[in-house]
Each structure stands twice: as C-alpha cells, then as structure tokens.
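What you see is part of a larger complex, with each chain still in position.
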Amino acid sequence: MINDATTIFKRPESLSETVTHYCPGCTHGIIHRMVAESLDELNLRERAVGVAPVGCSVFIYNYFNCDFMEAPHGRAPALATGFKRTRPDMICFTYQGDGDLASIGMGEIVHAANRGEKITVIFVNNAIYGMTGGQMAPTTMPGQKTTTSPFGRDTNLAGYPIRMAELLATLRTPSFIARCSTQTPMHIVAAKKIIKKAFRLQKEEKCFSLVEVLSTCPTNWGITPCDATQWIIDNMEPYYKLGVLKDPEKGEG
Amino acid sequence: MAKKLMKGNEAIGEAAVCAGALNYFAYPITPQSEVAEYLCWRLPEVGGAFVQAESEVAVGNMLFGAACSGKRVFTTSSSPGISLMQEAISYMAGAHLPVVLINIMRGGPGLGGILPAQSDYFQATKGGGHGDYRTLVLAPASVQEAVDLTILAFDLADKYRNPVMIIGDAMIGQMMESVEFPEKYREQNDPAESDWALNGAKGRESRILKSLYLDPEKLDENSFMLANKYDMMKKDEIRYELYNISEKNRLLVVSYGTMSRVIQTAIDEIGEEEGISVGLMRPITLYPFPGQQLYDEAVKPNIEKVLSIEMSVGQMVEDVERFVRGKKPVEFSGRTGGIVPTPDDVKGYIRKSLGIEK
Amino acid sequence: MAKQKEVVFAGFGGQGVMTAGQLLAYTAMEEGKNVVWIPSYGPEMRGGTANCTIVISDGRIGSPIINNPMSACVFNRPSLDKFGALVKKGGLLLINSSLIDVKSGRDDITEILVPVNDIAIKVGNPKVANMAMLAAFIEATDAVSFDSLLSMMEKKMGGGKKKELLEINHRAIEEGRKVVTGKVNI
Amino acid sequence: MPGVRIDKNYCKGCELCVRACPMQILKMSKDINLKGYFYATLAEPSRCIGCRICAITCPDVAIEVHTHGTQFVLFEY
C-alpha cells in the first residue's frame, strides 16, 4: 500500500532490532528511543559508550548499537567518570532508574555532578523499584502502595520523595539539569529536545548533564499503561515539576 | 637509571608511571595517602590523570569504568578501603577486566589501627566479594620489589584480563629504600588497538562488558572460564623465594612480605648464635600459592615442622596446612594489629616450635 | 653484619627528627651503601612523638625493624626513656641536653650530651637543632663522610635565597661536631 | 498521502498509540502476535494525517510513518 513514500518516522539507527523485555506500555522504551535518536542526530553512535544500570533497564545494552558496560547497582556515574577521564575523546552516558540513582547511587551521582564530569545521565524516575518486583523507592509518592509499603508510603517513617533534579541543581559547578516526562506525546516531544541538548553539551565538552524523565511502571503500579500515564499527571507531575533547573547556557552555572 | 632513595608509597606511584599506567583513582587513607600526594602532580607531568574519588566504593567503580577503555588503570588503598571495593572487584573479575589494586595493609578488623599488618590475606587470596572469582595476588618484601611487582602486575592484569592485587604492609609503604627504575618507560596501551575494549562501535558490532548472565548455562560457563584462567596462572605465574635451604634445616618457615625480612635476620642470627638451621619459603605470588613447591620443601627428610609466621592471628597458615597435606605438623606464630615481630621474637617462635629452651 | 649501622632519631613531632634521618639516609645511599629509613608516628598529628630508624649497610638489609639499635639520638625526655633502654650493649646514645637533664643510667653504652637547642639558638635558627644532632652522630660514628653530607644538603636545599639557611645549617653542623671528642666504634 | 506501518511483532498491545492518535483511527487487532499480544492496527488508513504522534508514543518503536507528497508538519521532532 505504502510505496515510493518518504519515511518521516522510523526506528533510529542507534537502536538494535531486538524486541525489548519491557512490559507492555512501559515508557522505558520511549526513553531508549529518544536517546538513540539523539545519538543519531548528533552523529555520536560510533564514539558513544553507554553505562547500563541495575534495574529493569539492565539489558539496555542489547537494545543499542553502541558499546556498553554494565555497572553495579547505583554506580554507573562512577564507571562513567572512570571511563570518561581515561577517554575524554569519547562520549559517555549512563541510563539509570530511581532506585539505582536516587537510592543506592546517591553518593556517586552527587559527586559526579559536583566534579562536573562531562557525561550525560538519563535518569528514569518511575517512583518504584521495577525490576525487583515493586518495592518502595526514595521517589515513591506519599501514600503510594508498594510491596514494602503495603499501606502506602508513610512519610513519618520513610520521609517524602526525593527530588533529584532540585537537589543536584543546588550544586555550584556548572551543569545542565532538567526534568521532563513521557505522559503525553507533547511531553515526549519536549523531552526529546532536552535529551538531545544534554548530549550536545557533552559533544561540545561543556558540562555534566542530567535529564530526569518521569516514566511509568504499569506492572508494579498495578494499572494499565494508559492509566499509568494519567497517574503521572495526577500524582507525580505536581510534585516533580517539569522544566530546566540549571542551564550553563543561561549563565546561571 | 640511577638509584633513588624513595618512600615505598612514592616508588609505587613512579612504578605505575613507568608501566604506562597513567589513570589513577584513589581516596585518602593512612598509611598510603602518599601515593596520591605523589601522583597528583606527577601524573599531569606525563599526560595522565588522577581523580580523587568521593569514596572507595566509587574508586572501585571508577576503576571498572576506566578499565573498560583498555588503558592501564589502578588504585591504591588500605584495608578498610579495600573492603569497600569488594563488590566492584567481583564485577571486574566477572567482566574479565585488567586492573591493578594495591593494598597497603594496616591492622584490623574494623577501624583497627594504622600500623603494618598482614591480616587481609584471606580477603585478597580467597576473594572478599561474592561469586567464583580470584585475583592474582603479589606480595613485595622491599621497596625495590614493590616497584618490580607493580610493573609486573600491569603485565599480568593485561595478560589474563583479570584484577591483580598487590598486598604490602604499611612498612612497604612508609619505609625509604633505594630503588632503580627501568630506563625505558612504557607507552600507554593504545585503546584503538584493543580487541575487547570499548572504543566505539565504528565498523564493527557493538561490544558489551558485563557480568550478568541470566542464563545459568552461560553464567556457569563464565565462571569456569575464569577458573580456567586461574589454572593457567597456577601453571605459569607462581613465584617464590627460598632462603637458607640446606639439608641441615630442622624447620621450614613460610612467610611473605616485609615479615620475611625480619625472619631472614632471625634465621641468620639463630644459625650463627645457636647453630639452629632453619629455611624460609617466601611466596611472592600468594594466589596462585606455590603449593607444590612448599610441599616439596616440607617433605624433605630433616624438616621436623612447618611454621607459618604472619602479622595476623593466622591466615596463610590455612593454605600452608592445605598444601603440606599432613606430611609434617604445621604451626603458626605471629602478632598483629601493628606489632611487627622482631628478630628476637622470631627466634623465640622458632625455638618454641622446635621445643628448644634457651 | 658487622658492617651494618643502625640509628634511631626520636623526639617530638616538629623537632626535625624525620628530616635529619632522611638526610642521613640520602647521604649514605649516595655513598653507595644500602639503606632503609623507616618512620614511626604516634596517633597525634602534632605534639606527638615521632621517631625514625635508619639502617645503613654494605650488604643486604634483612629486618627493617630493629629491636635494639646500635645507636639512638634522643631529642626529648620520653624518647630517652624509651630508647635509652633499647640501645644495644656497647652502643651509643646521644642526648639532647638542652631539654633533657638526666642520663640513661646505663654503664654499658657510650653517652654523649649534645645541647642541640642551645646550639641552634646560638647559630640563629631554632629549627636547625636536628642538624647539630646529626653532625654529632656522624662525628662519633663516621657513618658517612661530612663531605657527602654537605653536598647532599646543598642538593636537597637548593641554591638561591636558601643560601642563608644553608649557612646556618653549616654552622649548626660545625657546633654539633665540636661536642664530640672521640670516635665510637659501633 | 501519509500512512503508518505497524510491525506487529514489536507491538505489545499497550494501547498507548490508540489513545494518542488525534484521529482515533488505530484499533487493537482480534488476533494475537507471536508473543501472545493483541496488536495495534491502522483501522482507517485514509484518515491518517501523518502527525507521527502514534509513533512518538509507542514504547516499542513498532510504528513507522511514511508520507507521499506534501505533508503538513504540526511540530518538530
């Protein structure tokens, strides 16, 4: 039916042809694609090295056509630091979940950002530990039920969700820190721009960049993929405000 | 090159430079902080880079990332710091990465003290991290040997694509001795030439360095692949030194590191002064352990006993027992926590072991 | 083993005992000898005690740890108390008589009193007390030659504006030597 | 004339594209694919405006968008 046509949207080259292991409707897949598109558009694939986290996205290395190393849980920014300092001519990015980055990896991400490592961090916040079966994360919303907070997150015992982007934006070292989301197509369009900018800043040897992306986990939230995007709008977005929090090109540095 | 008088810690730093290992990651800890204090100005001179990490957990993982480049990378630390690297070491071994870790041991457990000890033998040789892996372990007895073994460590790490540890006690780090470095300093590995490093998926399939194998057959295969490498090391890399071996020896002492030098003095003295003839086997590779060689010495007819002397409450002695295979009684003597047994102490241990009253 | 010389320099942190020991070690190495310098610090950053041992030998050096050194240079009372008792029979003990008003009480060793702080003040810089002590030790033992010592000192301190300091060090060394009246065969 | 091609073997039947399509012209199939999912299909090809919203939304990159002739670009991506 469709022939002689111009393709106006297709699978980016940086993405391999593997079907992912993600659950239906899990927005990890969208974020993967945006990263891959950014690598393609900036022509970075052949000198890019990704660092896989431990979390649902642990198999990310199977889905990209670029080199990858796989980090211990939470330590991806340290691996990226080590690699980038040894090969400053390469492009290095991490892809991390909220358990990985905001819980066990807190020390590593704060210090990588503070040293101003010239790496790009894609931080996928789905307010839960996806891979291990839905335990409470530091980013879990107040009252949210998880397998380790069966009566809902109790802020008296577990505190409030951590806003990583805000926390990192307090650091004086110049960096690019932004939060975006995947809940509607227009959010995705905006997210893509931000992710691409984060990679561009690395290409230009400018600064550390971190993009927090609000993401769904229909499986562990126990709702349909469509309801999950609505859940972001209703519950996460009011607390995790979207926007660019720190931008070296805006002279705030 | 001319002889230099250098502190062990600084000499180790220079040895790494000499081996073309110009990427160094570390966190301060007594008694090895001088390595970083030396390399923080020395590395920039030769185009290298030192990153002071936020913790030893981060150090271990920076090394991991850096090793993926195919260049030579390393760290130095001391006992508690090495404990914090155990997860990363297990990962690096699992991913077949060459990396050099130098532990200038202090007394433990816990915060312990800052004085020399040898109580991390188990951690180093049996693998303090989880899973089936080993590190090749070298133990220098002098500043010159610390230099030589540091250079060797990088070669072995590259050869086997496996972490190599050097364990020296605080004495190795703190004392000054004269050292010589090779004339020729080695170039850094060229990452572009590596057939396994992550150097960009340009004109080739993408490469993955990882330790995750959810398929148990694959994970089993990876573990036995590692085991195979260790078997090769057992064949090719065993190093040790014998001292005062003679048919008159009644006792065989086993000891490594600077402790062995104290024992050499004690052996000289007790031989001269009391006519007691004692031999020493000093393992240089602690893993793989010179087990057969030890056995061969131990079974010699005049040897009454084998005595492991360590600055610990007794760790290597378990390997000594294992390799002596019941052929001779195995005993242990030692002190720990920063106490270095003196030659007099050692003579006491020897007499006690042989049942000799002074 | 007869060719091996051992000495401990011991005092408060800040009295320059480590530096003196290192200078001796460098000099001995320059003379082609085998040498080990090994420090021992107390737990305190400042105000604690500090000491180092130097072993100089024509042959292989076995134990870097010496229970009973052949000689010791003690800069303060706690060091005298500790090392005075440890010096080997027939050995040598140099005592900083500016700060210590007792002796070891032993009669099986040679004792030399060196008022190193007084010497230092006399030559114009309290920091060079350690050089006076080192000089006395070398004078008594011939552990190294003074020529080597001086040229090593020059090398380590560099030229230029340091010249004045070098001058003062020279004078401290001269004064330190003078205190010693004979050789001690250790 | 624009159109989309949905690779049914990438599709996991999440229905995000169905909800996202501004023309509401995507439907879930009655068949299952190899992995056992009901997959998305383009029910009314003629009404497709080639906006790419379905493709942008699809977590499994199952959708390709083509066009033929003039194409009104609603937004940059």
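Which chain is which? They are A, B, C and D, in the order written, and residues in each are numbered from 1.
The definition used in the following text is that a contact is a pair of C-beta atoms (placed from the backbone, for glycine too) under 8 Å apart; a residue touches a chain by one contact, two chains touch by 3 or more.
Remember, it's a predicted structure, so these values are computed and weren't measured experimentally.
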Query raised in the report: If every kind of chain is shown just once, what is the true count of each in the whole complex?
Result: A x2, B x2, C x2, D x2
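Criterion: only the chains that are shown with their structure count from here on.
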Report task. Find the geometric centre of each of chain B and chain D from their Cα atoms only, then give the gap between the two centres in Å, rounded to an integer. Result -> 60
Query raised in the report: What whole-Å value do you get for the distance between chain A and chain B if each is reduced to the mean of its CA atoms?
Result: 40
**Report entry** Multi-chain contact sites of chain A, meaning residues that touch two or more partners
**Finding:** none
Query raised in the report: Mind pulling the chain D residues that touch 2 or more other chains?
Result: none
Requested in this report: Note which residues of chain B are touching chain A in the complex, please.
Outcome: 23, 25, 49, 51, 53-55, 57-69, 71, 73, 87-88, 91, 95, 191, 198-202, 206-212
Report summary line: In the complex, the residues of chain D that touch chain A are 2-3, 5, 9-10, 12-16, 19-20, 35, 37, 45, 50, 52-53, 55-61, 63-68, 71, 75-77
Query raised in the report: In their complex, what parts of chain B are in touch with chain C?
Result: 3, 5, 114, 171, 174-178, 258, 261-262, 264-266, 268, 340, 342-344
